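Only a single protein chain was left out; the remaining protein chains are all shown in position.
For reference, chains read A, B and C in written order, and residue numbers begin at 1 within each chain.
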Amino acid sequence: MIWQFDIILLTLIVLCALFTISIKDLLGAAIMFGAYSFLMCLLWTEMGAVDVAFTEASVGAGVSTILFLAIVHRSTRRVKVRQRGRIFYKGLGLTASLMMGGLLFYASSDFPAWGDPLAPASNHVSPYYLLHTLADTAVPNVVTSVLADYRGFDTMFETSVILTAGLAVLIVLRLDGSRTGGPVRKMARPIAKGYEDTIIRFISRAMAPFLQLFALYVLAHGHHSPGGGFQGGVILGATFILLAISYDLQLVVQTFTEKTALILANIGLLIYSGTGALCLLLGHNFLDYAALAKIIPGATTVTARSDGIMMVEIGVALAVMSIIVIIYTNLVSDGTYEKGL
Amino acid sequence: MTALIARLLMVAGLFFFFATTIGILRFPDFYSRMHAAGKGDTLSSLLLLSGLALVNLAGAPLTFDNILVSLKIMAILVFIFLASPTATHAIIDAGYASGIEPWQKPGTSKEGDDDLAV
Amino acid sequence: MNSFLNWTSIFICFLMLLTMLRIVAGPTIIDRIMGANVIGTKTTVLLVIIGLIYGREDMFVDIALAYAMLNFIVTIGASRYFMHHKNVRNRGYGIRHRKADLEEQK
Partner (left out) sequence: MEALLIAKYNYWIYIIIMMIGLYAMLAKNNLVKKVIGMGIFQTGIIIFYVSVGAKKDGNIPIVEHATSGHQAINILDYTNPLPHVLMLTAIVVSVGTLGVALAIALRIYNRYQSLEEDEILEQIND
């Protein structure tokens, strides 16, 4: 951590947040929220939380902003302007937030100083992770090993939360049964007429395969550098979003159909829980990847853990990629897949 | 020697970024600001990143890992070289589509600019 | 070299603050998109610089590349908005509404 930098960034972030909530235009607020997330990503990097920064860069700054843009596109940019504000609600909100802030300020005197290596949070279980990750799992990136091995249950249910969120979006947007999401228009050429811009189309089409390759690299290299299933999956999903934006929504919906996406998401979760069940069948605990040494040729218990982490990361990436695509395509077309951003 | 070239490149990049910022703040209308932002931003990023790739090479012995990192920085450079002008083009297009009129110097007539009026 | 990198990063941060002024001032929404794009590109550079300051630059270049890519996608998406919603007013909305804007909304 570099404290001069930190103070500049934190101040910038507060200004950005204040402006984000006070701007009277939803599109502007979405853009500002994107810039806010960009600065957040910088802050995490500077504090040494590289994996969090990677996730924030891909999820917070990228996909969240795109989702906000999608809803502004589907609904309206308008924010109602009043001559007289709602004094009561504003006062109530201000009082509540001031009270919460006051209590937290009061409590902050008990917090350990920032950057204190002997802070209680750093002293109970995390030294174990740092000291034993190489000996236990042969994964140098401690975040990956904690995420997928030491706290594997946690991550499994996080993945199912993602799947549930995707299903919830589908259900909410088609609650009344009037929209079925299909049949998708059949065309001779998959590329619909629409926004004909050769430059943007060509650049996006030329870059998409490389970006997908990069996403696979992020997924596979998560053991040794920041990255892993969540980040790789989000970047894979974002390449589909890029194609949907620069070409046409139909291109993505026809090649990567809703059925495929849902099946892939479920397969992803199934890979995760299946790996755990495989360990159970081989006589160890659920998600204890050391059991995989019995079936992977030439693996010791340590490298088997590394391989098990790889397997569950692939599952996570599949689930996250499909759900991101499903959420985007449904939000931007209001559940009908007809016309996108 | 490498460190010196790296510093020169980075200082040049900082200069162009400074000029970009001044252009963004001072130019009178959207199109001219976009001109500053598109060109200056891309150029300064390219200079800064190539400088950083050289810094990375200069700071440590020339190993395979080190060269790989520099190549990755060059990959970012190539990406920005392709993506940044495209983004600029898209923003300009959006501005034109939404009907922003180009700035006229006060006192000059608008005749002859009919093709720009939306 | 390290102090040089430190000063470079602080200078870039300062210039980002100035660019933030353009985002806040507007006047049109597209100026804001442009400012966000510039800040995003510069953050890519800053990420690599932070990596060099930490001495673990091999870990940071991936983040920078992902970051540049998502910045590109967001910019394209934001500009695509205007292909569907033409005839948006010249004057974007600010923090305080101008009188003309208020009358137009009524």
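In this text, a residue touches a chain if its C-beta (ideal position, glycine included) is under 8 Å from a C-beta of that chain, and two chains touch if they have at least 3 such contacts.
Just so it is clear, the model here is predicted, and its values are computed rather than measured.
Shown chains touched by the hidden one, complex as a whole: A, C. Contact with the undisplayed chain is limited, among A:68, A:214 or A:272, to A:68.
One of A:172, A:281 or A:295 touches the chain omitted from the figure, and that residue is A:172.
Residues of chain C that touch the chain left out of view are 54-56, 59. Hidden from this view is one chain, which touches chain A at 1, 3, 6-7, 10-11, 13-14, 17-18, 20-21, 26, 29-30, 33, 36-37, 40, 43-44, 47-52, 55-56, 59-60, 63-64, 67-68, 70-72, 74-76, 78-80, 86, 89-90, 92-94, 96-98, 100-101, 104-105, 108, 111-117, 119, 121-122, 125-127, 129-131, 133-135, 140-143, 146-147, 151, 154-155, 158, 161-162, 164-166, 168-169, 172-173, 175, 224-226, 230, 234, 320, 323-324, 327, 330-331, 334.
Keep in mind that, in the parts below, only the chains that are shown with their structure count from here on.
Counting C-beta pairs in contact, the pair that comes out ahead of the other among A-B and B-C is B-C.
Per-chain CA centroids place chain A at a distance of 21 Å from chain C.
With centres defined as mean CA coordinates, chain B is found 29 Å away from chain A.
In chain C, the residues that touch at least two other chains are 33, 35, 58, 62, 65, 69, 71-72, 76, 78, 80-81, 83, 85, 88. Among the residues of chain A, those in touch with two or more other chains are 200.
Within the complex formed with chain B, the residues of chain A that make contact are 197, 199-200, 203, 206-207. Listed in rising order, the residues of chain C touching chain A in the complex are 6, 9-10, 13-14, 16-17, 20, 23-24, 29, 32-33, 35-36, 39-40, 43, 46-47, 50-51, 53-54, 58-60, 62-63, 65-67, 69-74, 76-78, 80-81, 83-85, 88, 92-95, 97, 101-102, 105.
The touching residues of chain B, counted against chain C in their complex, run 3, 7, 10, 13-14, 17-18, 20-21, 24-25, 30, 33-34, 37, 41-42, 45, 48-49, 52, 55-56, 58-59, 65, 68-69, 72-73, 75-76, 79-80, 83-84, 86-88, 90-91, 93-95, 97-101.
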